[in-house]
Each structure stands twice: as structure tokens, then as C-alpha cells.
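For reference, the structure I am asking about is given below.
A single protein chain has been omitted; all remaining protein chains appear in their positions.
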Amino acid sequence: MPPEEQSLVYADVNRDVVRSLLVTGPRYYVALYTALGVTVLCFFFPWFYQLFYGIGAAGMNHPNVWGTYLSSFIFWIGLSHSGTLLSCVLHLTNSPWRKAMYRSAEAMTLFSLMVAGVMVFVHVGRPWFLHWALPYPNQMEMWPNFRSPLLFDVMAIATYLTGSIMFIYMGSIPDFAAVRDRTTGWRRHFYVLMSMGWRGTDREWHRLGLAYTFLAVLIIPLAVSVHSIVSWDFAMSIVPALHQTIFAPYFVVGAIYSGTAGIVTVMFLLRKYMDFGQYITTVHFDNLGKLLLALSLMWTYINLIEIFTAWYSGSSAELEALTYKLFGYYGALYWEMILFCALAPLLLISTRFRTSFVPMLILSIAINIGMYTERFLIVATSLSRQYLPDAWGFYVPSAVEVSILLGSLAMFTTLFLLFVKLIPSISIYEVKETLATPSNKTGSDAWQPSH
Amino acid sequence: MDFFERIRDGWDKHRKPAHEDDFDYAWTMAIDLDICTGCGACVTACQAENNLPIVGEEEFARGREIKWIRIERYWEGEFPDAKLSFIPMMCQHCDAAPCETVCPVSATYHNQDGLNTQIYNRCIGTRACAVYCPYEVRYFNYTSHHWEEPLDQQLNPDVTVREKGVMEKCTFCIQRIRQAKDRAKDDGRRRIRDGEVQPACVQSCPAQAMTFGDRKDTQSRVAKMINNPRAYRVLDELNTSPSVIYLKKVDADAP
Partner (left out) sequence: MANIDRRDFLKLVGAGSVGAGSGFMLAESIKHPVEYLIPAVIPPEDFSPGIVTWYNSVCGMCSAGCGISVRTREGRAKKIEGNPAHPVNQGRLCALGQAGLQVLYNPDRLTAPARRTHPRDSAALGEANWEQITWEEGLTTVAQRLNELREGGQSDSICLLSEGVRGHLASLFELFIAQLGSDRLLHYDFSHPHSLYAANQRFFGEQVLPYYDVKNTRYLLSFGADYLGSWISPVHHSLGFGHSRQGQSGFRGQFVQIEPRMSISGAAADQWIAAKPGTEGFLALGIAHHIVSSGHYRGADRADWAKSLQNYSTGRVAEQTGVPADTIAQLADAFMGNRPSLAIGGGGAGSHSNGVDTLIAVNALNYLAGNIGKAGGLAFNPIPVAYPTAAILPHARQANYRKMLALAEDARRGKIQVLLLSGTNPVFSLPAAAKFQEALTAIPLVVSLSSFMDETTAMADLILPSHTYLESWGDDFPEPGVGFSTGSVSQPVVSPLYNTRATGDIILALAHKLNLSETMPWPDMKDYLKAGWREIYRRGPGQESFESFWIALVRAGVWGEKTRRESTGFVPDKQVVRNIGVTPPQFSGDSEAYPFILHPYLSIGLHDGRGANLPWMQELPDPLTSVVYGSWVELNPATAERLGFAEGDLVKVESPYGSITVPVYLYRALRPEVIAIPIGQGHSEYGRYAKDRGSNPIQILAPQMDTTGNLAWSATRVRLVATGEKVALVKTGGTSRQLGREIIQTTTSSAAYNAQDSGRIPLREV
């Protein structure tokens, strides 16, 4: 048993988690209000300007009709992948190190999905009609177009969002109950509602376990399919550089990669600012680091395949699109992406690196910057170099777009900050399962110290 | 025919989103590249007929010009052996149009005349159709445009003026086709005669490089042009089945 946990008892867990909910210092409020302010200023104000002016407020043009709004959308969907997926996979494999981090990872998924959903509204030309993409009974007697990958997107993301909400909520019911019994006032009312009258009986636990596992099994293929479907927004076109079968695995691997890096970042912040040092340990970072390394290697492989396929095709259009991506105006960004996502993560081979908190934080942020660059490059360079050379173009994001990207980050942060104060960010009951009980002095059987 | 032959035979019909056998008319345009002089009369005629906006210098510099038909220029060689060729490029009205499958709200679809139509008031502006189009002939309204008075007096009342957020493209002057069909109906349900309806670009071309008609009418001019040995389709290898055929330019110098 890791030294930090040796002396933990159930009461400690309760106390620490409840304290994380109730005790707020000025730092928290500063962070929350800043995030909220930045969201309003940098996301909503420019967006409202864009609603009046048109998409022209962004930098898109002909032929670059897609820009950072779409790459941000894909980035946020990607970020959403790891949380719930990892949580489900690790639940099925019964890994003990999942227990402390899965709640916030799932929350990260949820909020990423929400931000991604808002990005769709920003991206679309007439968002006030976006509801037409939903199959609801209407006077026009129109269905949406089910052949469209964009509609697969709508269905998939809606399902994933629903699934994730159900999953995180279901898993949190016992925790809501635990906190309910330890709070007063409006919080108590809130947790009463949220816990749905949980009493902690055997039957309830049994049913929770079944339902939870059932959902976990369903969500895994869902997560894989969602980002494949998002990739098909691109891959089903016949435009060079986008029309590649590798896109589905590319996006899924990239999503899990980016999401896992996101989890590392979130873990670091929770650990530091919520005083969860005893719950989020080097073990977590170590294992996440190994996962990141595996994903990084897979990601690198896929990038090499992309280059190889373009070269092997001998197609003027494919080669041109690739050359533009690697050596064109945005060439520097490509190599930055390689540096952050393929080369730097090789440091994860070292155990020492994996178990050092700050280097892991820096690397995880670097990976996400690299992953955002990847999505940006796909959008910004491929549309500039299509089949007809006379129609090639050039795209630069506008100030409105950069602002909205920052704003989306702030929006995510705001949601997450609200989350940590409303919902237990560490799963109380699951962590307790890893602790020593009066009859089990060494804690859970599956728990193995990592060093 | 055996089972497999029957499948192969009928496959084409089901592979494409739209198939000629189901059309009332199959509107086709033929452009002779040996005659096109690049003068741009078609571009201006289209602008006048279809209420295309004047985007202004700033928006043009940002790459947001809207020209449903554009003249592409391709150079070959260097001085003194430089050669320049023009090719007018507009919506090819593909029978296997990649744009039709991707629109989430079915704002673009293949109508019974073989035209790829754009329904402005259904478009929500996802712009996926423009990404999917390999000919890059779809244009998005990045902002609402206005015409300095009294230039707006010239606007064609038969064609919508598009607002921001909506995609637009060449329609083969569907308003003229619709009017021709109405006239034909009034005349006793006859078919539209060859040459009776011409899009603005075809009508204006000073060199008569463009021809328009119904390829289901085997006696029409375009039907004959399809069989011309010089006929080809641009980006044919992508199998989009365009309804625009081009006639190869004759280059006497080529080896």
C-alpha cells in the first residue's frame, strides 16, 4: 500500500471530499469569476457580433469554408473521449488506480461535450435553424438527411452525451447520498434531489453495480464510434488529404490521446488546488503516463502511415496537400505538432519522468497543444489545396476566432470549477474500496503498489 | 442474363443518388475549350441574372468573392512559348454529387430535371457541401450583402436574394427552366424545345463556346456534343458523373 494511503480511513475520505465541496477560499472565487468573465467577454460577445455580422467575422473564405470553429469542435469532442472511455474500460478490468480519478475524468468528458455542442452553434451559418438537424415532427414534413456524416455526428454525440450524463450521474448517486448526510441548507436540498433517496441497502448496491457495468460495456463501443463518425465528416469527402480510411483510427487514437493528456492536467490541478494529494498519487500519473506513451506511439505510427500513403499514391493532389501541410505556410505548426505529440512523449519511457508531477503537467499541456494543432492543420491546410489549382486559397483565423477559442477554454474551466464545488470530484465510495477495512489491513486485493 | 449480370447491370442505377432514367429532363451543358476566349461575359451575365452580390474590395481580398461561374486560367511553358488556356467552371450538377449526401438537412438535392438544387431557406450553413465539392463551385454568404441604391433596382425578381449564412451556387438558371416549363405546359404540355431555354451565361457568350440542352433528347445539340470525340468531363476519375461536358482544346503543337 502506498505510504500516503496507509493511514487513511473511511472518515478521512468523507471529510476530505466534503471539505473540497464546502470550503472555498478566495482563490476559488477569483478563478471562477475570471473564468466566467473570460467566457462572457471572449466567447459570448464575439459570438453575438458574429450572429449579427455573419460567419464573415471569422477568417473563413472560399475555399476554406471550415476553420477553427470546427477544429475546436473536434478538439473538444476528442478531449471528451478519454474520460468516460477510460473510466469504463478500467472499470471492466477492475483497475484500482481508476477509483480516485474517474469522477473528474468523466466530468471532463461531460463538459467537453457541452462546449463542443456550443461550438456547433458558433460554427454553423444559421444556428437559429440548427434544430432542423433533429428528427422531430414538423410542418415541413422533412426528415433530416440520414446519409450525411454530419447527421451521424448529431446522433452519435447526442447518444454519447446522454450516455455520459447517465453514467456519471449513476456513479455519483452514492456519493450524493454521502454528502447529503453531511451538509445543510441549500446544498442539502440539492443533494437530496440528486441522490434520489439512496439508502445504501444491499439491493441498491447490487443494482447499481449491475447497471453501472451494463452501461460501461455499452459506452465503450460508443466512444470508439463517436470519434470515428466525427472523422467521417472529413473522410467521406472526396477531397485530397481528407479522403483517407486512416482517418477513423487516426481520430479515435488522437481523441483518446488528447483526452488522456487532459486527464493528467486535470489530475494535477485537482491534486494541487483541492488538496487531494493523498488520493491522486504517483501511481495514477505513472499509469496514465504509460497509457500516454502507448497512444503516442500509435499516433506517431498513424502519422507515418498518412505520409506514406500520400507519397505512395503518386497523386499530384495528395502530394501537394501533404507538402503544403508539412512545408507550406503552416509548416512550422506541423513540426511543432510532431515535437509535442511524437517526440516529447518519448520521455514517458522514463519512470522517473512519469512519476514527476510538474513535468507530466507540462507534457500533457504540450500534447494537447499539439493535438489542437493537428486538428487545425487538417482543417486549414487541406481545404487550401484541392484538385483545381486555380481555386487554391489561404486561411488565417481572425481575432474573433481566437477569442472564441480562448472563450471555449474559459467556458470549460467555468463548468469544471462549478463541478468541483457541487459534485464530489473524487468518488467517495470507490476510494473507500481501496482502503484498509478493519478486516483487510492491506486494502483491496487488486491493489498493488507500483514501486 | 444471369444473376450477377443483372446485378451489375442494375448497379449503376442504385449507386448514384440520381439516375438519368428517372429524370424528366437531363439538363447538360457543353463547353468548347477550343473556343472559350476567357472574356468573362458569362461571369457578368450570371451576376446580373442571379442577383450575385458585389462583395467589395475588402471581402474580395479576404477570398470571399461569389462568382457562380468563374474562369480558371492555366499557363503552360515560359516565355516565349507560354500558352494560356481558360476553363469556365460552374456547378457541374453531378448525378453522383458528393455535396448532396453530406448536407444534414437536405438543403441540396437532385431534382427531377437532373439539376443539383440548393434550397436557400433550408440551408443552415454547415458548409460541408462546399468542403465535399471537388470542383469548389459552392459559395457561402459570409455576411449579408447590400446594393447601393439604386443598383438594387436591377435585381431580378425571379431569383431570391440570399442572406448571410446560406450557401449558393450555379443553378443552370433554374428560374428560366421553370418559366420554359410553364410556357411548354401552357402550350399544351409539349416538351421544351432544344435551344428554347438557355442559362444567362450560355446566352451571352460572344464566341458561342457554350451549349445547353437536354441530353435525353437525342436530337439536341448537347446530345450530339456528348458523342464528340473531343468530349470529356473534368475530374472524371472521381466518378461524380457531372452534367457538364467540356470539349478538348486543340493544341496543334503538342507532340
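Read from first to last, the chains carry the letters A and B; within each, the first residue is number 1.
Operating definition for what follows: a contact is a pair of C-beta atoms (placed from the backbone, for glycine too) under 8 Å apart; a residue touches a chain by one contact, two chains touch by 3 or more.
Bear in mind the structure is a predicted one, so any value in this text is a computation, not a measurement.
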item	value
Displayed partners of the chain not shown (whole complex)	A, B
Touch criterion as defined above, residue of A:Y10, A:F129, A:Y212 or A:W392 at the omitted chain	A:W392
Residues of subunit A in contact with the chain not shown	316-317, 320, 387-394
Chain not shown, touching residues in subunit B	30, 32-35, 37-41, 43-45, 47-49, 54-57, 60-61, 63, 65, 67, 70-76, 78-80, 82-87, 148-157, 195, 200, 203-209, 211, 220-225, 227-230, 232, 234-235, 246-255
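We adopt the following convention: only the chains that are shown with their structure count from here on.
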item	value
Rounded Å distance, subunit A centre to subunit B centre (Cα mean)	42
Subunit A-facing residues of subunit B, complex	59, 62-66, 70, 72-74, 89, 98, 101-106, 122-128, 130-132, 134-136, 139-144, 164-167, 235, 238, 240
Subunit B-touching residues of subunit A, taken from the complex the two chains share	53-56, 59-66, 123-127, 129-130, 132-133, 142-145, 147-151, 154, 233-234, 236-239, 242, 383, 386-391, 393-395
